[in-house]
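As you look at this complex, bear in mind that one protein chain is not there, while each of the others sits in place.
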Amino acid sequence: MTEPLVRPKRKNPLQRTRRPLSPQGIRSRTAHGLTAAAAEGRFALQVCEDCKTVIYPPRDCCPSCLSARLPFRDVSRGGALLAETTVHTSPEPYFRERMPWRVGTVKLDAGPVMVAHLHGDTREGDRVRLELKLDKSGSAVAIALPEQDTPNMADDPHLREMTCDPKFRRVLITDGRTPVGQAMAKAFADAGAAIVFVGVADAWKPFPGLDALRKIAPVEIVPLDVTDTESVTEQAEQNGARIDIVVNTAEHVRSGGIVDRHGLTVVREQIDVRYLGLVRLAQAFGPILRARGADGVNSAAAFVNLLSVHALMNWPAYGSYSAAEAACLSAAHCMRAELRPGGVKVMNVFFGPLETEWFQTVPPPKVAPAALARGVVRGLQQGVEDVFVGDIAEDIRARLAVNPKALEREMATS
Amino acid sequence: MSVDVLSFARAIANGQIRVIDLTQTLSQDFPTIVLAPELGQCAPFRIEEVSRYDERGPAWYWNNISLGEHTGTHFDAPIHWISGKDLQNNAVDTIDVRKFIAPAVVIDCSNECAADPDFALTIPFVEAWEARHGKIEPGHWVLLRTDWSKQSFADYANLRDDGAHTPGPEPAVVKWLVEQRDVHGFGTETIGTDFGQGHHFNPPFPAHFYMHGKGRFGLQCLTNLDLLPPKGAVIIAAPLKIKQGSGSPLRVLALVS
Partner (left out) sequence: MAAGAKRKSYDGVVACLPVTIPYRRYSTNSAQWWLGRALRELCKRAKLHAADIDGLAVSSFTLGPDTAVGLTQHFGVSPRWLDHIPFGGASGIVALRRAARAVQSGDAEIVACIAGDTNHVDSFRKTLSTFSRFAQDAVYPYGSGGANASFALITKNYMNLYGAKREDFAKICIAQRDNALSIPHAMMKKKLTLDDYMTARPIADPIHLFDCVMPCAGAEGLLVCREDAAKALRLPYARILSTIERHNAYPSDPIQVRGGWAVDISDLWSMAGIKPDAVDFVQTYDDYPVIVMMQFEDLGFCKKGEGPDFVRSHTFTNDGSFPNNTSGGQLSVGQAGAGGGLLGLVEAVRQLTQQPLGSAVPDARNGVVSGFGMINYDRGLASGAAILARA
């Protein structure tokens, strides 16, 4: 049974903050197929297209038939834990300070044998289910979980190293004015976040939902305007050291394209709120998050980007909006590289049109703010890096994978 | 009679003439006008450090700023409103520079506004003022002292479900001030020269409509009007020389002897 995590004590301000370390993240190019699967919470291994052999460790040649056609495919997660060991000494500083560390040999139902991290509730000889996770280095590792869920299993120390579970963590929702920001605050409160800081810009401007927001127990309203560098900097100076997860809910949704738009004001606002806002948050909060990546069980864990799925393919009906979202997606890739040394994940959450006023004229299916918030919390609990919420997001992603050019043409008329 | 500019300068220096700053500090959080979100918006004041004696510029400190023409304490030119769009020299870069210095009367309605944020200035109110202080002479700024600049930002903007509730003039009094008193312009402490609910007037936003339609000017987001006498102050309000600018943030100074 996993010992339930207890709410961490207040940090002794005189104590040195442990500097973050990572396991070795270097992988062969092929092995990053596992990273791609782990980033989305899938369990995929190479499956030979010619002889169907399931292959592990990742290879460039099938050990059964020498085929080179070895795509990663989702396979069964089940297996048997044949042998386990508890590692007590390691030359790698990351593991040294986390000893002892259990690993085991799992014979997968799908065929191959995986050396895997072991959840505390697994026992030698047991059936287990494997998951691919991103470890603190950002590369994929396998962890064997008990076949059936066990109480408090998310609190397992090995597993929690690989997830960004909001439980007992302190969260900043950057914009509480929007339905999404408010749903997010509620979802994080429900997920056990210790404090939910909710940013509000221009407090002199009233907005609906403020009273409900104030009633959520762990919510603390704080002044924050992502378009104002000084405001973002001040908030980071004030609360940055006790913010473990940043969720950027600042949005600027306006319909309209690029050619058929009158002037730059809206485009500039979109860039200012979305792209520059993200950069401001990244510059103000990123270095503190990165420095606090190993700061106890409520260490800094994640920066969450809410992105329109049209960051991946422009939707001309919301063309300049899509372009600003694409800029944020690109920035997120850079942020990942920059925050990875701290073991801090940048989670991109892609969504289709929302059930909000700015998508009023768009027919369903649309994503309810609460559903988006649940997707964010679930993604953090799983420790994934890319989340697709809702049918449209999944649809765009699937079509993009098949034929980007067809999608581009089809978006013009949708 | 010849005018001695140097003795004017000496009077400034020695305090015989007092200089009062009527300007709000340009800062990011100072409220700007709010329109429906689908409309174009006035940019708030923003400031980005370019360098501060650091690797971006070792021996100097400077900022880049961005803001709208109607951000902070600002000047409205006639071209700002559709009623003034075809007038001659109607933009900040073409207005006769002599017009940037003009005398002012200050109408104090601060008590009335304290009691009612929807206080509307009327002709009778101005006539009563004239009965106490004398007739408003042509070419004067009319500055409305509401003490609104002393409010918290939330009360200053005073946005409710049906929009802003801030004091301002009724249509008739604006028309009257322009036609019957030939005023230079109209200045307020509030975000705009118009009444908060001025979109319900006919015409909507009468201070803008009538003032700019007749080539007069506006000043808004003023402060320190409580330090001015009802009559006798001279206002220096020179907007930035923005090509075809509709207005401009500026430093507004009052000279009081």
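Read from first to last, the chains carry the letters A and B; within each, the first residue is number 1.
Here, contacts are C-beta pairs under 8 Å (C-beta built on N, C-alpha and C of every residue); 3 or more make two chains touch, one makes a residue touch a chain.
Remember, predicted model here, so these are calculated numbers, not experimental data.
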Full-assembly contacts of the left-out chain, visible side only, are chains A
By the document's definition of touch, the residue of A:Leu5, A:Met114, A:Val198 or A:Ala327 touching the omitted chain is A:Met114
Out of A:Cys51, A:Cys65, A:Leu82 or A:Leu264, the sole contact with the unshown chain comes from A:Leu82
Full-complex touch with the removed chain, picking from A:Ser137, A:Gln235, A:Asn248 or A:Gln382, is A:Ser137
Chain A residues touching the chain left out here are 23-28, 31, 56-58, 63, 82-92, 94-95, 101-105, 107, 113-117, 124, 135, 137, 139, 141
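Just so it is clear, only the chains that are shown with their structure count from here on.
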Chain-centre distance (mean CA atoms) for chain A and chain B, in whole Å, is 49
Counting only contacts in the complex, chain B reaches chain A at residues 28-29, 31, 34, 38, 40-41, 44, 46-49, 152-154, 156-157, 159-160
Listed in rising order, the residues of chain A that touch chain B in the complex are 202-206, 223, 225, 227-231, 254, 263, 265-266, 269
